[in-house]
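Only one protein chain is missing from this complex, and each of the others stays in its spot.
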Amino acid sequence: MPNEHRLILKHADQAGYTPDIECYQRHGGYEALRKALATPARELPDGKKQTPQEVVRDEVLKSGLRGRGGAGFSAGLKWSFVDRKSGKPIYLVCNADESEPGTFKDRQIIHKDPHQLVEGMIISCWANDVRLAYIYIRGEMPHGARLLNQALSEARAKGFLGKNILGTGYDLEIHVHRGAGAYICGEETGLIESLEGKRAYPRIKPPYFPAVLGLYMSPTIVNNVETLCAVRHIVTMGAGEYARLGTPNNTGTRIVSLSGDVVRPGYFEIEVGKATIGELIFDPNFGGGLKPGRKLKAIIPGGSSSKVLKAGEKFRLKRKGADGQMVQVETDLLDLPYDFDSLQQAGTMSGSGAIIVMDDTRDMVDALANLSEFYAHESCGQCTPCREGALWLAKGLERLSHGGGRSEDAEYLLHIAQNIQGRTICAFGEAAAWPVLSFVKKFKDDFVARGKADEEARARGVVPAHHH
Amino acid sequence: MTKVVDRSPLTFYERTYLPAILEGIKVTARHFARTVKGDNTAKDLSGGYYPETPWKVSEGYRGAPYLVRDQDGATKCVSCQLCEFVCPPKAIKITPPGPDGPGADRSNAEKMPREFEINMLRCIFCGLCQEVCPEEAIFLQRDYSLTGLSREEMVYNKEKLLRLGGVHAGVQKWKHKAEEAFAQETFPVKAG
Amino acid sequence: MSNAVTNAPAAPSPVEKIRVKVDGREIEVPKTMPDWQGKPQPTTMLQACKLAGVEVPHYCYHPKLPVAGNCRMCLVEFSTPMMDPATRKPVVNEDGSPKMARSVLPYEPQTPRGAIACATPISPGMEIHASSPATKQMREAVLESLLINHPLDCPICDQAGECKLQEYSVQHGQAASRFVEAKVHKPKAVDLGPRIMLDDERCVLCTRCIRFTRDIAGDDALGIVNRGSYNTIASAPGRSFDNNYTLNTVDLCPVGALTSKDFRFKMRVWFLKETPSVCTSCSTGCNITVGSREGVVHRYEPRENDAVNGPWMCDSGRLNYRWIQRPDRLDTVKLRGAPSDWAAATSAVVSLLRGAPKGSVAFVASARQTTEELWLVSRIARQLGALTDSVPREGEADRLLVSADKNPNSQGSRLTGVSFTEMGVTIPEIARGIEAGRIRTLVVLGEDVTKGGIDAALLARLENLVVADILPSPTSEAAHVLLPGCAHAEKRGTFVNGKGRVQRFQKAIEPRGEARAEWEWLQEVAVALGAVEPSRSIEGLFNRMAADVPALAGLEWARLGDQGVSVPV
Partner (left out) sequence: MSFKVPPQLEAQLDELATHYPQKRSASLMFLHALQEHFGHVSREAVEWTAGKLGLQPINVHELVTFYPMFRREPLGRTHVKVCRTLSCALAGSASLRRHFIEKLGLNPSLHGPQTTPDGAFTVEFVECLASCGTAPVVMVNDDLVEKCTTSDCDRVVASGRGKGGTR
């Protein structure tokens, strides 16, 4: 039976564990920073020399750490893209704008163990020659912002932050910057624009890749809270040890946020890929199953933007067989290992690690209408397909879910969504389109039936019952 | 396909034109007889006693173009000047309202012509103005008997065109827009 | 200031070329091309397509504005040579041609993916499928999106006829809309500033206006307010959008969102005859297009000329056209106050000049007259030994286009020798000459000299006052011979702008009443006096002048083109 493997949240929920620096240090806090700063330079077998910073960057790359924010891109590779020759300062921004529906993992770290993030950030900044860094926290977390500010001043007082950190001559300043209720600030270039004091309009890429032209047109690293915390553990454990956690190419631990129709919603830190979706939902250690008498209908596996999975769906996963050859294995939804690659092969993504469970009492039309309203509200409106399409979807779904449906609405919705995905400045286009594409394709009968029923009701002159 | 028209030379009698003249006298005599008997109403279109008996025009007859109002009494024309552009004999002359002209008599149609003139002496009743009109504001109506004592009198102005045109109860798209905007309550629309 | 206005570029240094294919046709394009500021940047797909003669539709892109990439209209499908990930070598087909990889969605490899042509740099061997079915579908979809909340009120929209939404709908759109929801209704007839009216419903949020006013005009006055589908262009509450360049946003606006209050509901653009001309409000000489119908000028619009004004012009110049239609225009030839005709008036002028003793005649010819006219004045004056000058007109300059010299042809006046470097220095001398009775005949073209140093009392001392002008003034009131003149829109000719750009302008409308282009009677007088050989047309006159004036040596009317030619000044 799988269990949690708590690394980042090891202490967070322990009785008596407090977010102050003394408590953190009692639990080994800031030792990783000391270790990182003391990293010796090293010579590679090919004779090339690595500075201590390069050694740490190399460790992060070797650890196989993948971004925990949504895209699951290798953190070490992301760092390696940074333009270090521009002569401009390099900035690091912690993306704490946790706003993907279903996700509440960063909240736990920020509220319960803020110093861990601060330590992870200081190490990451040092490893990337960053002198100025920001934590972009969502506006709806005022307590989190206060705790982080508190943690930063405590760290400053102890010499972990500020001028000449721990006597190494390294200077770093970190500031907390509050967002103000815009989901699009989670997109890294939108976040950068917002941090520059503008509307969070994502930038066009090319040319504005953050690693080259980011904050103030300087090279910039944007990492998720959990990713930066993981850096701290990679330094402590060493890349090899960290990479042994999880499964190949899906290393380490990650925090899964579980919500919706389960008995025990909550967050669980697991070794990546070491628990299946079924276990996460049904295992008493995790979700504890559905409410009595209910059956699973659908799950959204990686935050609301990921494509929905239907109960009973089967996927063909590529797996290494006993003889080392790649074989295709038919896998049921519930047997999907919860990792980056398996979910990608299942046509969806693990995104921000948030699972939303829906049981058989749920109406897929209404659920999708709810999500589409979210995306219509959160579209920044910069580029045409998303600005117009997101609201169009929401209006169509609102109509369908409130008695104004037509039998052709399923096709109508697919058509609109198809014209958004892949055509926008940022990935919000996909985020808005994917739920629609997947819900309507996988539950097409529900959508068509809803539309037909409305048509028939209208033909009979009946005012639809569910119109509020 | 070529149709061959009979052009055989006239006979001697035909060349005297007497048979045709006699035929004409016969028709006249018949009508004379009917008039005397008091039975002079025309039974068919071609033989009416115009102007005593007005010509009964068929459905879809293309007479003079007039402007129409909508069912609320508002001028439908928005001075887009497409009819002026398309008019083959250049019979239409529109004076747009300009920046400080009067607004439309419907709140959100924004404009209507300051003056709209059709020179009925030039008009060839072709119907292109009606066809091109995006507002269903001008229609060829069933008037064919246009008379006047001067050229000036034959230039119909906006007021006259609207008076002659009457009401056309069509889709009131500007009104519909206004209603839709009103139903939206506020701008920007608040989420919820 | 931006580099919107640049002089003709110096001989370009050789730029590396790369080969790309546009719609299957291979072309060679420079690796870098000038961006909106003229700085070399990697050539974009859109620029490459343009060089290949393939039009890529767009709304937000404008060659003289920073790239925004938000309208998505220029999405195109493309292929790049396939690379072997291991060897980093191109993969080749059996026939040796490079194997191409079509751009596809990473998560849906069967679905083509577009790139915005306005911002995506080309790479060697790239193939741009500017008219492939996938590209067409993307355009169709973007247009559909732009139209769902658009009011479709073309009949009342001033932009109709020059609207990109209309044009692209015809070229790339669908006949029917699938949209069955209620449209978003945004503010209409928003009073954005003294010259601009905004209809937010028509706006496609391309942000050209915002970028123009921020990055070109230097007045960060516009922005987008609200969010998502409710986004609207606005100025800050209580702030008026009123800099001297606001009307350029009307030209830039690809749709009918920003319209000119001056032109509002005045005339449908398809009736307008477009005549290339030059603005006369200052010595910058912005190139303009005069829009007129049936003898009435309805608007000026800037005409792009990178050597002068780029694609812009100032509001004050643009709106300075109403005087052409003033009801009090001089439109009758008068001799000693009585209506006359051109034959009588011209022969009167000839005879009084012919009989005049040397030094008894002076000319004040406005630097608003054409170069040809000024040259004729100078030739006649030389024949008569007469003093000549123009009246200087100074005002405020700005850092973009407006120059302090408010005469459109000061340089023409100087080059032809009518005035000296310091314009107006001779006028006091002329005044003294009249005072002393030495000067008994004064010929004035296009000036009210009572405001320029020769007052009414002095004019009254003259034996002969010949005045050619457009509008009445105390000087024209005092004229013994009054010759109604033409506005620039009513004749042809050239102006030489402050930087020495010789620019020709064409006739847009017929002159008012008996008014006649000044060069016509000036030439008759000059020929009669033996000062010049006759030319039958403005072309001939210009060429004759160019042969005579050293600074214009070698120029020909035909060579001036619509963009003019620079001469040293």
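All chains are identified by letter, namely A, B and C, in their written order; residue positions are counted from 1 within each chain.
Following the convention adopted for this analysis, a residue touches a chain if its C-beta (ideal position, glycine included) is under 8 Å from a C-beta of that chain, and two chains touch if they have at least 3 such contacts.
As the structure is a computational prediction, the values presented were derived from the model and not from experiment.
**Q** Quick one: which of A:E4, A:E154 or A:D261 touches the chain that's been left out?
**A** A:D261
**Q** In the full complex, which of C:A221, C:L465, C:A526 or C:L541 touches the chain missing from this view?
**A** Once the missing chain is taken into account, the touching residue is C:A221.
**Q** For the chain left off this view, which of A:I165, A:A182 or A:L309 is in contact with it?
**A** With A:I165, A:A182 or A:L309 as choices, the missing chain is touched by A:A182.
**Q** Touching the left-out chain: which of A:R68, A:R107 or A:R203?
**A** Answering carefully, the residue with contact to the hidden chain is A:R107.
**Q** Based on the whole complex, identify which of A:E31, A:E54, A:D83 or A:E140 touches the chain you can't see.
**A** A:E140
**Q** Contacts of subunit A with the missing chain: which residues?
**A** That gives, for subunit A, the contact residues 89, 98-104, 106-107, 132, 138-143, 173, 175, 177-183, 194-200, 216, 257-261, 265-267, 300, 304, 354, 356, 358, 362, 367, 370-371, 373-374, 377-378, 380, 468.
**Q** In terms of residues, what is the contact footprint of the unshown chain on subunit C?
**A** Missing-chain contacts on subunit C: residues 220-227, 234-239.
Note that only the chains that are shown with their structure count from here on.
**Q** So how far apart, in whole Å, are subunit A and subunit C when each is placed at the average of its C-alpha atoms?
**A** Centre separation, subunit A to subunit C: 53 Å.
**Q** Cα centroid separation between subunit B and subunit C, in whole Å?
**A** Spacing between the chain centres: roughly 44 Å.
**Q** Touching two or more other chains, which residues of subunit B qualify?
**A** As it turns out, subunit B has no residue touching two or more other chains.
**Q** By the touch rule stated above, which residues of subunit C touch at least two different other chains?
**A** 182, 184, 226-227, 230, in rising order.
**Q** If you look only at subunit A, which of its residues touch subunit C in the complex?
**A** Per the touch definition, subunit A meets subunit C at residues 182, 199, 204, 206-207, 347, 376-385, 387-392, 395-396, 399, 406, 412, 415, 419, 421-425, 430.
**Q** For the complex, give me every residue of subunit C touching subunit A.
**A** 67-73, 75, 105, 107-108, 111, 113-114, 116, 119-121, 138, 141-142, 144-146, 148-149, 178-182, 184, 204-205, 224, 226-231
**Q** Across the complex, what residues on subunit C touch subunit B?
**A** Against subunit B, subunit C makes touches at 151, 153-156, 160, 182-189, 226-227, 230, 232, 261-268, 270-271.
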